[in-house]
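Attaching a single structure in structure tokens format; questions to follow.
Showing just some of the chains, left in place.
Letters A, B and C name the chains as they come in the text, with residue numbers starting at 1 for each one.
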Amino acid sequence: MLFLVRMDVRIPHDLPAVQVQDIKAREKAYSQALQHDGRWQSIWRVVGEYANYSIFNVSSNDELHQLLQGLPLFDYMDIHVTPLACHPSAIAS
Amino acid sequence: MLFLVRMDVRIPHDLPAVQVQDIKAREKAYSQALQHDGRWQSIWRVVGEYANYSIFNVSSNDELHQLLQGLPLFDYMDIHVTPLACHPSAIAS
Amino acid sequence: MLFLVRMDVRIPHDLPAVQVQDIKAREKAYSQALQHDGRWQSIWRVVGEYANYSIFNVSSNDELHQLLQGLPLFDYMDIHVTPLACHPSAIAS
């Protein structure tokens, strides 16, 4: 079951640099683990913005929320989720 | 080069049904031809809406505009394009 | 799996009254059948508006889209879907 997710990162400018680097390092590891297990299917940078569009492939809304809530950057992001369905013109779903 | 494209279809309710069916049939054929040649990489339905999110893989802005402008439904859609870049956390681009 | 769905009905004023009555009658029957089988869990009128908020309980995004696309009023509604998850403070899910 696919979802399009947009994440906009908004890190407060007065967060200590060390803390920011630590969060970003953990975010990258977390993201790559989920990409490897197939649930974070794609991630693209929005050109010019500290934001991404991603495709998640999960088996339920609850699973998706658990994944997103676990993001090390969760407290510093605006996230918007759009549920996707098969398109009748798609040549392969 | 990837782009996220959202298309919202808004067909006037007084367009003759025959004309609508013809446009939709040509739209489907047009979309599938582009999917087969790899430039319309993905297409998903937005749940509950007459709309889709798609990923296009083209070599220039002009090529993308030519593809979108050629859509049989082009006159009856609101289209919004977001340019995408590689994400540094992506495990494969 | 739960989804909150808002539907805003916008029937063109020049649609023949007979056709409108027919669509509305079929909409009501369709809605009640889905309520009886448990997938359209709740439906409430938004006070002062020709709109409703509904809770759907389905097993996938695709199932939800099929149900919504089948609505007799589908062509005359703006629909927005919000995926819901269990809340950690809920006393029963």
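Here, contacts are C-beta pairs under 8 Å (C-beta built on N, C-alpha and C of every residue); 3 or more make two chains touch, one makes a residue touch a chain.
Note that the structure is predicted; figures quoted are calculated from it, not measured.
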Number of copies constituting the complete assembly, 3 shown: 10
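Quick note on the criterion: only the chains that are shown with their structure count from here on.
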Subunit B and subunit C: spacing of chain centres that average the CA atoms, whole Å: 26
CA centroid of subunit A to CA centroid of subunit B, Å: 23
Residues of subunit A engaged with two or more neighbouring chains: 2, 83-86
Subunit C to subunit B touching residues, read off their complex: 3, 5, 12, 14-15, 61, 64-65, 68-69, 74-76, 79-81
Interface residues, subunit C side, partner subunit A - complex: 1-3, 60-62, 64-66, 81, 83-86
Residue numbers on subunit B that touch subunit A, as the complex places them: 2, 4, 27-28, 31-32, 35-36, 42-47, 52-53, 82-91
